[in-house]
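Okay, handing you the structure first.
The complex appears here minus one protein chain, its other protein chains still in place.
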Amino acid sequence: MAIKQSEYDVTKIKSDFPLLDRVQDGNKIVFLDSAASSQRPYSVLEAMDDYYKTTHANVHRGVYAIAEEATRRYEEGRLAAGRLINAPDPAREIILTKNVTEAYNLVAYTWGRANLHDGAVIVLTESEHHANIVPWLMLKQERDITIRYIPIGDDFRLDLSNLDEMVKGAKFVSVTGASNVLGTITDLEPIVKAAHRAGALVMADGAQLVPHRPVDVQALDLDLFGYTGHKLLGPTGIGVLWARAAILEEMPPFLGGGEMINDVRLDGFTTNELPWKFEAGTPPIAESVGLGAAIRYLEEIGLEKIAAHEAELTNYALDSLCEHFPEIEIFGPGARTERRGGVISFRFGDIHPHDVSQVLDQHGVCVRAGHHCAKPLMRRLGVNATTRVSLYLYNDEHDVDVLIEALTAVKKMFA
Amino acid sequence: MAIKQSEYDVTKIKSDFPLLDRVQDGNKIVFLDSAASSQRPYSVLEAMDDYYKTTHANVHRGVYAIAEEATRRYEEGRLAAGRLINAPDPAREIILTKNVTEAYNLVAYTWGRANLHDGAVIVLTESEHHANIVPWLMLKQERDITIRYIPIGDDFRLDLSNLDEMVKGAKFVSVTGASNVLGTITDLEPIVKAAHRAGALVMADGAQLVPHRPVDVQALDLDLFGYTGHKLLGPTGIGVLWARAAILEEMPPFLGGGEMINDVRLDGFTTNELPWKFEAGTPPIAESVGLGAAIRYLEEIGLEKIAAHEAELTNYALDSLCEHFPEIEIFGPGARTERRGGVISFRFGDIHPHDVSQVLDQHGVCVRAGHHCAKPLMRRLGVNATTRVSLYLYNDEHDVDVLIEALTAVKKMFA
Amino acid sequence: MAGLEDLYREIILDHYRSPRNRGELATPPAVRIEGFNPLCGDEIVLYLEVTDGVVSDVKISGQGCSISQSSASMMSAAIKGKDVGEVRALIRSFKAMMSIPESGHEHDDGPVEEIGPIDPETFGELAALQGVVKFPVRIKCATLSWNTLVQALDEAAAN
Partner (left out) sequence: MAGLEDLYREIILDHYRSPRNRGELATPPAVRIEGFNPLCGDEIVLYLEVTDGVVSDVKISGQGCSISQSSASMMSAAIKGKDVGEVRALIRSFKAMMSIPESGHEHDDGPVEEIGPIDPETFGELAALQGVVKFPVRIKCATLSWNTLVQALDEAAAN
């Protein structure tokens, strides 16, 4: 069952990632935890290194060549971050944060506190990551707001049958673009339409979407959107918030300090223009350079091709798992279904995910075991934890084959 | 006037920093803008590279070797950050943020909103960086609090003559440990004593202090303290907040999301233990590794020695500047004074700082021109901007000599 | 890297496969305490009956990984019939074996009290859990039941 895809050379791609060359106790690493955090190609590390070695200085105010060059490189990362999702005005609408969690907190603290007063209704889903729940629960501790959750059905997908009812009277709807547990990809179109009909803004969480397929925030007609650098071959320490300029203009500032101000007096201050209004203090400069390089790497391969590769590999993995292990219970859509990404969560008989993961590690296979920062979803699934395999552009059939072998060993050990 | 300091080999130190080897238009870079952001030694870049190449995975939850090793390296950065300032319980009391600006916002949003109600008084100083003013001005927009500012005297130092009066009735006192404009180092002891007598907590801004001399938060009897990675040979994207555990325990959380929670339900959440309670989302992992390496580099040379070197070099620079340019007006204490760091701000006749800096750049000399994120202080000094030279461990007399030559050219150009 | 055989000793797998003292007790006379590992969602419910200063009965229910289950099972076997003072001493020794200083902060890297070689007399089968220390993420699994026991003893004493 060979995967054939013209021009997609997974062996070459794999060799671009130094960590995937690591040998642990005689086993080559098989990295199947990219949904938690991906690995980085040489080009990303080199871009950051080059930045630090030749061009580092603080940005935006220096009147000397190195500082101007540092500013240019920092702002280039922003433009790349916007280009990747087809943001209409990246130079003003892309806010660089420390991770996407900060981005959602920024929205909850500023847009949320300015617009959601007692009695307001917002809509989330049962399959959100904590990053898109807790900021709203914190707001709910302060104010009498109602949070409605779009439920998931038995097919693990959002149940959109009651959509108009769900969003009725809501001011804000925020849904994950792709689940980090179920592998489902959200059908955003009907949600955006219903929300806009109801007069609500719509934010989507792109953390698990942007790394894996082309995303166009304009075509999706979204209002706000976030994603995170380290899951898309970029460095840690950087996240991306996009929102329509009109929304950002209206929002009060979030963090206060240098760079986000226009003027400061002892008794007050005025804010800077977009996007710097939301970027207080020294920003993640080298991280923006790294993010830009990561995006270029993805663009060069092509996100369409990456998505196609992942789809084939996901089918191979789902088939292999079900074929070898009848006791496996997969929490998510099956092989060859639409809107399905490369995240595969499962129960392995009654062997606890911690034990599964620990034994897999002995074979060099890295997978995640736990609640995946989605405790409400875990409760809905009726489990405390799952084992999660996640596939990315550098994984191949051989990785899946090693996983199957290693799972066989797990079974033997705990039989 | 040779600087002699046994065992301090500035040539060797300089060679550890790749950027200082850069040649621009035939001139070797003379980097005199470390107060804005320092450069990084190879060892820091190598530590981050090695982390990414061999050990990267998301931290704290992975049950596999790479993830455990990543967690260990991340937490090691935290311990180093605490060790550097002699924090009593670094494993719990050090919060890693994206920069120190975030740290002060964290304090203002959480401790501030929980403790400063209408009528409350806080005390800052006229020489604060915007990072320690704007978060409090933002709070003042919401609540009727009073901010008092300790003035600076004609000697550019905080006027502490009226201290007990200043802090009377205050709940919180926050002062810079070292000015990023004046080069003054704050005499924290009387401030801490007076504040504690008045029942106020004391925070100090260590952004310009920690990189340059030994700091001991216990000996200083501080309650909260912050500093930032990129000014101390570390990467961008990381800052440090220290506070006594008892204070942190009482503080509500700041950003919500993964990692900072203990449990999440659809209708509420509970928070994690310290320090993770304040670290939402994927933290700056590689940045913590880099910070740890930067701290080790500083410790190996020794902060006492760095301080001594900088003191001698500052004297040399102040003497040279005054000797060559009678028209120079330095905003800060003169040579051979106590509590004086290597930041030298000045007016150069009536040549605008932008023009000074631009022409210096032509000679490879990097200095900062502007308000240095301290607009209230600029108003106090009666200027819109200053030219600022800042010295660090890798600078030497030759750098100062090149500066003098280049300033001579500036003078000629705008005569 | 530590080998898996350090973690999954045969005796651990045996307790996992056939847990001792599984079940529930009537409350009162027993106290019932729930323990929870937020990282992996493991849950344990501990029923403890103390009569005249002696652990007269103990039962465990809940779910978790092999390490948390076997640790709970071994613990139940080790404490049953012991007097409360002995049990508290055992808890201290067990935590020391897990490199957790008395203050209880499991991530402290500060100096840990030197503990002598594990004494099989006191520790019996529990010594098999020593290997967990090499797998820091799993320490919380191994200590879950013990932390729950501390709470149960406190509550029993308060009654």
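By written order: A, B and C. Residues from 1 in each chain.
Definition applied: a residue touches a chain if its C-beta (ideal position, glycine included) is under 8 Å from a C-beta of that chain, and two chains touch if they have at least 3 such contacts.
Because the structure is a prediction, the values reported are computed rather than measured.
Contacts of the undisplayed chain with visible chains (whole complex): A, B.
When the full complex is taken into account, the listed residue touching the unshown chain is A:R72, out of A:R72, A:R265 or A:R339. Only one of B:S15, B:N262 or B:Q358 touches the absent chain when the whole complex is considered: B:Q358. Considering A:L20, A:A47 or A:V63, the position touching the chain not shown turns out to be A:V63 (whole complex). On the side of subunit B, the interface with the absent chain consists of residues 24-25, 352-355, 358-359, 362, 369-371, 375, 378, 383-385, 413-414, using the contact rule stated above.
Listed by residue number, the positions of subunit A touching the unshown chain are 60-63, 65, 67-68, 71-72, 75, 79, 89, 91-92, 261-263, 272-273.
As a convention for this text, only the chains that are shown with their structure count from here on.
Relative to the C-alpha centre of subunit A, the farthest chain centre belongs to C.
Centroids built from CA atoms put subunit C at 38 Å from subunit A.
Averaging C-alpha coordinates per chain places the centre of subunit A 32 Å away from that of subunit B.
Within subunit C, residues 1, 39, 135, 138 each touch two or more of the remaining chains. Residue positions 24, 354, 358, 369-370, 375 of subunit A each touch two or more of the other chains.
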